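Removed from the display is one protein chain of the complex; every other protein chain stays in position.
So, subunit A:
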């Protein structure tokens, strides 16, 4: 049994950012465990640009963004244990990991940061009828084949879902000589960042079919085509009269990401059913004292820069936890009102904030051209702010000063479409 001060599970952007920040804050013993043979997580295969605009004020590729943290981690003496899979985590912060060098590694940690990231939703999760031939990939798996392994998953592609990885792959596969027939999205709006719609689809004349879905997959051995159909506005059921066959040899799925919380569940950490990740407080601490979470394991992000910020906050949280020896704090609830799916953190203690300002992340329930964000306590509205072009796919980040929240008993965020006359509040 090894004794460690801080163990970070996952060496992607969240884990690496947290590790670097933890060392900067003076935590001496920082161990990052990653299951792959190189650190960097999913960034390794994200060879497109667009990373780091907020954190570095530069436009980097995924590997470049990761490289900066990997170098920094090395310089600061962070230990990274690679090719190692954590298979057990308990609420008293005992970890069992496995690799081929040491066999089973048992660790007792003082603090743990969960940074395992997320996985892609699959065909099963959305129940697409048809055969089960070769040629159906999640977009991320296809991305790994193309960018890391150097193989083409297909030549004629249909993409279901307009998540960012799907959009990025539409462009990537086109540049590699494949024909992307269309991107099919069941919602009346896209689920990716606007910049990706423009740069990955519009610039390459790839049609985006909104309010459409795949209703059948053809081909016994290999995908030979898919049937797509428009969906009804009200119940989102396919309108079979509009069904048409699209020939293709490959179907990519970009239908959402799910935080990977199997270890969190093992440690009996409370999970938020909306985000799919742990419930956390002002310092990114889960319901189990001393276990923190950040990045996509907590909620799915669209920008890595926000992941880094969140991870740094988690590292600060660990530092304060190690300093206060796990002192108990009362929390006030933070909840989403009208117009918002979730707000994170889900609870806070204003006096124990590790920074002077608290960052809140939230997502809207639908696109709005213009909306007003209201922040209320039990006393009434603390603050409101006009926002333009709100989309569920683009996370909203709001900061509040400690002074603005002094003495309040609850915090509620809501989003009201401008011109909407419905009463806000309860």
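Just so we're on the same page, contacts are C-beta pairs under 8 Å (C-beta built on N, C-alpha and C of every residue); 3 or more make two chains touch, one makes a residue touch a chain; residues count from 1.
What we mean here is this: contacts and distances are computed from a predicted model.
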Name under which UniProt lists the unshown chain, selected from "ABC transporter permease", "2Fe-2S iron-sulfur cluster-binding protein", "Deoxyribose-phosphate aldolase" or "L-2-hydroxyglutarate oxidase LhgO": "L-2-hydroxyglutarate oxidase LhgO"
Option touching the unshown chain, where A:120, A:185, A:310 or A:376 are the choices: A:120
Among A:87, A:246, A:274 or A:382, the residue in touch with the chain that has been omitted: A:87
Footprint left on subunit A by the chain that the document does not show: 35, 83, 85, 87, 96, 98-104, 119-120, 122-125, 127, 129-135, 137-138, 140-141, 144-146, 148-156, 176-177, 179, 215-217, 220-222, 238, 249-250, 262, 265
